[in-house]
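A single protein chain has been omitted; all remaining protein chains appear in their positions.
We just call them A and B in the order they show up, numbering each chain from 1.
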């Protein structure tokens, strides 16, 4: 049985693991990124490549050493560099003497034919019919969607939890339950069970948490190790976070269809051009969060990420115009937990004081003479 | 009084200025360029621009600042594509927006798009848009466009003949410029990199001038026809997304194929996103295609890079090449 592996991105590895296994391969599940993974990636990656590049390279080195023979990954159409990462990773790894197969899937809309050919080759290797494949994909997709749904639910519950850390613990047991579920029926049952578990977490509903939107580059947004578990940290500080990107929604809108047009439309007064990656989205989503009464926005970007640098230079203007505080965090292999936590705490304090001030002012307006 | 339009002496200045100068002049518009880069301009740009940006982008901000009180408008075209095969780096795509969001009290910015990937007409749609904006007749715009193309062709020809961009522009202006001379028997080096990085004498620390003083014959990517560079760059399993990057890689393959140069130097800016890829590909492919025989050095430059450090590297590289020659 061929040993197949893929990159690690958030909790999606559970979905891809099932996809690969259901196709009849042996899945080499990529280990959760660790400092050691990053170290290895940093050793062989160009110094000014972004941290997703380095981390994924480190992950590939680990799975290849565990015996992976085939890597499946995504390509892209640019102008973000990520679209070339598959090719670059392959060259660097081959130069190190690794022997493996790699399938890089560009979005089907840019070339249906190559997409089809590559897929057919994989299916042939797997000995799978097209019909059976559709079924396999349906189940994997359902799992990915469920994972996104549960993560969103956990994020919305965390700020209200009575016992700090309970939501995260429960969420991790949910991941185990989801991992066990294979068929659509089992997934539906797992969904019920996990929702129940999360809903049953004792909560203080009287809290009035701050609302913070999180925008930025997809990999650092999705991979908790990369963003130093920003959503958990903020949630446990009593902040409701809303993340602008989830994998299934991203795949559905950006990869398979024409992209999040509305959000980009919103960005036009500030950035009237698609600049690759999520640069334009970051601007548009910030505007959206401001309009929807969020207290603040955090932009996460890998160091040297080109589209996010463009966004970063424009966001201060958006912040001034719409009166929404924005914290830009740049992430690279230097980023230390202590530094990020300090900045997050300070930002949350700022938002809290700001809200109190604004409320005091509007109270004063309500009660003239008092 | 004629309208004054500012053209920052940075980024596309080194590739497209002759066209735009001729175009605007023909329309009776005065083009004002910013002065040659100085420390003050770079410092101003670095202070204003977002900290993570690369030097050329910071420098561009500095050049815009020098123009802001001298002109009626600043021309910052949004460079998207000049051919179907590649776009410009995202920082070019968002350039007018970045400048507008970052710098205060600017005159109007003319940020028409250059997206020649859409049709066969190259820069004409942009020129037509400009004419509408400036209230010129289409007929005048067309003749100005033709004039621009004429100048651009003359410029291209000089580059292919071995003139460096600044010399070629001086020659076009009618100044006396020495014809490019080659020292027979001297070391031959290909100095590759983005034109706005290599030819800005300040931020490149005049690498080319320094090499010439050491008696080295310098070859650059402008001395090869862009069509050939594009053809060669398609050797990669997947073409790079960015225009200038394809040219640099194409030139790498060109000089590798020629086989008569002693070494390749890649000049890159600290924090340049595309170059993280380009530099690695150059390193791997030069080693592979020359079987490890062709020396390659990449010189990364940032605001703090000192003249002494660069001189030491260049001297050491040239020494090494002489030693290798002697050994053969």
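Definition applied: a residue touches a chain if its C-beta (ideal position, glycine included) is under 8 Å from a C-beta of that chain, and two chains touch if they have at least 3 such contacts.
Assume contacts and distances are computed from a predicted model.
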Name check vs UniProt for the chain missing from the figure, options "Tricarboxylate transport membrane protein TctA", "2-oxoacid:ferredoxin oxidoreductase subunit beta", "R-phenyllactate dehydratase activator" or "ABC transporter permease", returns "R-phenyllactate dehydratase activator"
Have a look at B:28, B:259 or B:309 and name the one touching the chain we're not showing. B:309
Since one chain isn't shown, list which residues of subunit A touch it in the complete complex. 35, 39, 42-43, 47, 333-334, 336, 338-339
Need a quick check: the contact residues on subunit B for the chain that isn't drawn. 35-36, 38-41, 201-202, 206, 270, 283, 295-297, 300, 302, 304-305, 307-309, 311-313, 315-317, 319-320, 323-324, 327
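Note that only the chains that are shown with their structure count from here on.
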Using the touch definition up top, name the residues of subunit A that touch subunit B in the complex. 46-50, 53, 75, 77-81, 83-84, 87-88, 91-92, 95, 270-277, 279, 303-307, 309-310, 312-314, 316-317, 330
Residues on subunit B engaged by subunit A in the complex (per definition of touch): 49-50, 52-53, 78, 80, 87-91, 93-94, 97-98, 100-102, 113, 236-238, 240-242, 270-277, 279-281, 284
